[in-house]
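The following block contains the structure, expressed as structure tokens.
Just one protein chain is left out here, and the rest sit where they should.
Moving on, here comes chain A:
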Amino acid sequence: MTAATQTINMVIAALGGEGGGVLTNWIIDVADREGWLCQSTSLAGVAQRTGATIYYLEMFPRSELPEGVQPVMSLFPAQGDIDVAIASEVAEAGRMVQRGFITPQRTTLIASDHRVYGITEKEHLSDGIVDALALQEVAGRYARDYIHYDMLTLANEHGTVISSVLLGALAGAGVLPFDKSSYEAVISSTGKAVASNMAAFEASYQRASNRGGEQGAERGVEQFVPAQASPAADAPFKLPAAASAEGERLLGRLQAFPVSCHEVVYHALAKLVDYQDYAYADQYLDEIEQLLALDRGDNDYELTCESARYLALWMCFEDIPRVAQFKTRASRMDKVRSEVRAEDDQLFHVTEFFRPRVEEMAAILPARLGRWVLGSSTCCRFLNLFTGGKQLRTNTLAVYLTLRTLAGLRRWRRASLGYQHEHALIGRWLQALKAAAARPGDSGQALALELAECGRLVKGYGDTRARTSGQMQAMLERIEQQPEQVDADAVAQWRSAALADDENRAFAELMAQTPPSSSAEQAA
């Protein structure tokens, strides 16, 4: 390093509770060991409690200081004046670029590839997740050097936190004139979780220093090459062999579909058989075949594919027997064990939080009885006695047996009120789909596809189910009443309004804007 004339400037972007402060202190200590003066500032409390915050460091070698003179260091990270930027997460890396802290001539960007979702992404009624690949692609173009991998996974593999992995990446990046041994000394001197932090540091160091495959390769602009989202997604779907004679027969029927639909229809059939029986799968195929006949094949039979997807999900609506079936499966306890990270032989109790409403109870009764119960206020009042929140421990015998019995009720599902209710609406939806697809010209196909996508809306339990079904019903009524006036754009608008809020406000407003109809209020 030639005589220092200016400071090395570093910004660290972290989320609250991620240990950005710990990382900052480690770096200060490393600099100190190397005989560098390091100044840091932060906006404490900004991370409160889940917000993004940044730490800012400047460093200067003590050996270059004239006697009795201190460098003047800035307290602000400034655009175009950053040598190293560290972001603990992809979107924060994007924010660093957005704020102008990443400049192509100067800044090495070190960022983990994992995502920590923001509240706007999480609270979305459907899928509000941002495009992380787009962020990485931009970051890769604006950084002088972009060092990135899933650092959280690496941290988890070593049973530690992301700060030690970020420190390893910083050391491995070779952007600071500090020796690896100084980083290691700082980790050991903390005396806390030294072994796991050291291992994570080392793994990350290797990963960062060997990037691009060539050890000691000349540092330069390492452009970001988008990784394939998931290798499996790009591999063509291979139809598994049938496991039973009935399966063989169903898969035979499936062969009649275009290859692009095989994956969806296969998963659908497996789900339907698991949900009910083979006949239910046949019933499903009957419908889908009719749709296929009307599909002109645009976009690899997208209409058939998406209709097949949402029809299967709708036909497997979550009633009490279905939930009980899931909760009593052998595989469930294994899933629980891995999800809560319990040891292999560790005992645990699982308590379910159930609160079925009268409607859900009536839904599993035979249709006529169910309807009578819902119509009788005495019955409802009686059943209401049992609708309080229940905490049931699935791993006790009594609860397990009760749930298993409830799961067994699916044998009589076809006669239940819930089944009739759902299938009545499914029938209307399919009818509208087919009618649209049968229309001559492009507009009919487009409308059918939009209607198929509306299948995504119908989901959830309790109030959510009532709201989403109500919206579907309102849309169908419009189409049934005025088939000529509804086009794909209108349905797309309805759908986005339905996803705008969970109180049916935007949807009801939109429906009211485009009268005439008496149905909007009912849906609301």
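One rule holds for everything that comes next: contacts are C-beta pairs under 8 Å (C-beta built on N, C-alpha and C of every residue); 3 or more make two chains touch, one makes a residue touch a chain; residues count from 1.
By definition in this document, contacts and distances are computed from a predicted model.
Between the listed names "ABC transporter ATP-binding protein", "Sulfatase-modifying factor enzyme-like domain-containing protein", "Methylhydantoinase" or "Indolepyruvate ferredoxin oxidoreductase subunit alpha", the UniProt record for the complex's undisplayed chain reads "Indolepyruvate ferredoxin oxidoreductase subunit alpha".
Only one residue from A:R357, A:R371, A:R414 or A:R428 touches the chain missing from this view: A:R357.
Among the residues A:N210, A:N299, A:S376 or A:T464, only A:T464 touches the chain that is left out of the figure.
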